[in-house]
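Missing here: one protein chain of the complex. Every other protein chain is in place.
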Amino acid sequence: MKLELRGITKRFGDFTANDRIDLLVEPGTVHALLGENGAGKSTLMNVLFGLYDADEGEVLLDDAPVAFAGPGDAMAAGIGMVHQHFMLVHPFTVAENVMLGHEDVRGPAKLLDLDAARAKVREISDRFNFNVDPDAVVEDLPVGAQQRVEIIKALSRDASILILDEPTAVLTPQETDELLGIVKDLSDAGTSVVLITHKLREVQAVADTITVIRRGKVVGSAEPTASQEELASLMVGRAVSMRVDKAPAQPGETMLTVEGLTVVDEAEVVQLDGVSFEVKAGEILAIAGVQGNGQTELAEALIGVVTADAGQAVLDGDVITGKSIKEVLHSGIGFVPEDRTEDGIVATMTIANNLILDVHDKQPYAKGLALQPKVIADEARKHVEQFDVRATSIEQTAGSLSGGNQQKVVLARELSRPLKLLIASNPTRGLDVGSIEFVHKRIVAERDAGAAVIIVSAELDEVVALADRIAVMYHGRIVGIVPPETDRDTLGLMMAGAHQEEVA
Amino acid sequence: MSEQGQTTEAAPEEEAPQESRSRQVLREIAESSSMVVFMAIVASMLIGGLLIIFADEAVRESAVYFFSRPSDTFSAIGDALGSAYSAMFNGAVLNLQAESFAATIKPFTQTLTMATPLIFAGLGLGLGFRAGLFNIGAQGQLLMGATVGAYIGFAWDLPAGLHLLLAVLGCALGGALWGFIPGVLKAKRGAHEVIVTIMLNYVALYLVAWLLSLEAFQREGSDNPISPVVAETAQYPKILGVQFNLHLGFVVALLCAVGVWWLMERSTLGFRLRAVGANPSAARTAGMSIGAATIITMVIAGALAGLAGSAPVLGTQKFLTDSVAGSLGFDAITVALLGRSRPLGIVLAAILFGGLQASGPSLQVNAGLPVDIVVVIQALIVLFIAAPPLVRAMFRLPAPAHEKEVAA
Partner (left out) sequence: MTATVADAPAAPAPSTVIPPKKFGPSIALGVIALLSLVIFGIGTPSGASTTFVVARGTDFVHLPAYTAPSRLAAVLLSLVGLGLAGWAAYRANQHRKVGIWLPVVYGMAIMGALLTWAGAGRDATSIQITGLLTSSLFLAVPLVFGALAGTLCERSGIINIAIEGQLLAGAFLAALVASMVGNAYVGLIAAPVAGALVGLLLAIFATKYWVNQIVVGVVLNMLVVGLTSFFFSTVMTENGDLNQALGMAKLPIPLLSSIPILGPVLFNQNLLVYILYVTVAVLQVMLFKSRWGLRVRAVGEHPKAADTVGINVNRTRVRNTVLGGAIAGLGGAFFTVASGLAFGKEMTSGKGYIALAAMILGRWSPRGALAAALLFGFADALRAQLGAIGSPIPSQFLAMFPYIATIFAVAGLVGHARPPAAEGIPYKK
């Protein structure tokens, strides 16, 4: 089936997630939709799948316009979707999950015909070598097999267009290879596949056509023969360049030494694989890389939110790995978390309270058990002014602020203590240009005041603009540490896994 | 996305100039949650009125010939409602038929007496709600507090003052222990506090029933499961003289309300509890311990519920039975909800519900209505305030701007 999207626009309030997007998927081909997280890929597919209503534009199947009121309509029309977060009922068996919503039944009591469901699962599983047992309970299956169940679910409903939303985000490299093989087989069998991803390697491996989306717009399309660096630069946007006024760094003593830091997650996937590096006082080390290559885990392991399974981090002579979050923070580390609303602020508390979340029990904010409201208010006013937080009052709840102002509150809090090290994860994500500039300025000021700074960013522009040195991460390892003058093609190659030496 | 917050905030301000000043004030009142609370109370009293009418024999009898003489029905309705509401007022606020000043104000002192345990327990539950914990166990915590306090009261022989102090502390301790169990099971084993506290209510009930079967707890010369009377040295003194039941426990409850306010709004501990309750993830990232907050909250909430037990055993009833808790633990849940978990709100809600309960005898004697109508009204009030959109729809109040967004 041929799928065409014409001029799709989807807005959330003032934010335009999709801006007049056109897309054409030819029958039996693999079409990759490439872009960073937050570029608007998933929104587009949710529009297509009937989960969101588009504000403008139309969807055509085999040149006939269609309108879906919900996922049921989309499925009936032959569109299947494998969501990034699987839509599987964990305690159910594979067969039960596959049949759910379009069950074969027997008798007036509508008892389930599990044999029919099993047969269907086996038939599809055999056709594509999925090797899935219809009677296995889903929660006992590894993630890769769960994903194959999702694909069976879609195929059992005769999907002729299959949307895979970030399918490899949770897979091990081996599972990823298996999946890419399956995608090839599916398209060979005549199914159109839309592959949403930000991973270049996968795109090159299987895509017939590539469309790149950035900030809600189609910024280009490419042939699969395009080089990884071409794709990378399209994706992260070389055209817009950011400038940050900063003097050359004056690196001092080594402030942070990380040796062999390793994190293995609950699913026993190695997220951080023996990472070692140093950061000096008065310099900014930016961690670059395509998202999901261990950057988040690195920041969280340093702060103690996740426990390191091996290796250690030493801050100014003190080992900080193994300490509680509170101890780590008080040993002189400031942390700007990646997910501001989840980890950064308490939305229902006031700005003043959010400004002392980590120091509320320290002098001068508290004497013994007693908070000092006057000190807290005075300091809050000072911070709100210094950090240009646009609020009517410090008693306003943090949740009522715009994203940029929320981030300023977080920054004001984290920068208000004397810091040896500042760790900021994607500090400007979702912010407007003005706020971005402000945040960058404050980070540079912190460096100039003598702190070591680690910036994790998925935006290459931001990395280049801020960094004194750039560490590029790939698959949980640092593939190289290079100076900020390094040209973008080289950086792009490194982000795709090539080692520094190979590039050079 | 991030700019959304700003625009929704700004929107009402832009509309404002188009409205006349007075209209805007009216609208703000109508949108406020205190208006919803007030309307919820009105609606509940009205529904209570319907029940009274339905249950009234005169009304039912006259309704049989409604179409020939409707006026009889209406006057019967009027009589039923009139006597019910005036009985409530006379029983809970001021007795206007009374001869002396003391007798006139006695109903209100009775209301405050009834409100005392509700304030204590409501404070404990409210504290839990704000820290994100659903404590259904005030009933059991209250019972355990009453048990320890009563035991100290009747078994120990101590000088006045000290005896009372220890008995009151005993109440707090008993309740704290019963709060600690679900707290630690939640923090260490992830056991859901709702289920554990419900089950502990019954464990406490049977534990106390068993204790009361022991010699150490039995009143001499009685086969019934009731304890000896608490020594006078351990009783709350009556603060308005002997003709009123109002005792020092009420003052202690008010002090606790101030204490809880201070704890939650002005102390570092309360700050932590609020942060953990509102966003555990951010609290943890800021270095706070979720498990510790859970245990501490449950212990304090339990202690306050235990103190609620002091009101009957040291104040009004003055001895222990296994029914000493009545339905106080569940009433306290409604008090905490109506009071929006804030100390001042809880005190006011407790006085409202205390008044409803205090009006029971008067309803019975003067209007011939069972006290159960009070429970109905209480439950209805809480149901209504829990669903503001329902109340607004009933009275056609405008929805606040932010809720319109959600609805759209």
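Letters A and B mark the chains in the order given here, with residues in each chain numbered from 1 onward.
In this text, a residue touches a chain if its C-beta (ideal position, glycine included) is under 8 Å from a C-beta of that chain, and two chains touch if they have at least 3 such contacts.
Bear in mind that the values here come from a model prediction, so they are computed numbers and not experimental data.
Note that of A:7, A:65 or A:142, the residue touching the chain absent from this view is A:142. Annotation: of A:36, A:175 or A:414, A:175 touches the absent chain (contact as defined above). Residue A:100 is the one among A:1, A:24, A:61 or A:100 that touches the chain missing from this view.
Interface residues of chain A with the unshown chain, by the touch rule above, are 51, 70-72, 75, 81, 83, 87-92, 96, 99-103, 105, 109-112, 129-132, 140-142, 144-145, 172, 174-175, 177-178, 180-185, 201, 204-206, 266-269.
Residues of chain B in touch with the missing chain: 51, 55, 57, 134, 136, 185, 189-192, 194-196, 198-203, 206-207, 209-210, 213, 327, 330-331, 333-334, 337, 369-370, 372-380, 382-383, 386-387, 389-390.
We adopt the following convention: only the chains that are shown with their structure count from here on.
Distance from the chain A centre to the chain B centre is 46 Å, each centre being the mean of its Cα atoms.
Those residues of chain A lying in contact with chain B across their complex are 12-15, 17, 303, 305, 324-330, 335, 337, 342-349, 353, 356-358, 360-361, 366, 369-371, 373, 399-406, 430-432.
Put simply, chain B touches chain A in their complex at residues 1-9, 266-269, 271-272, 274-275, 278-279, 281-289.
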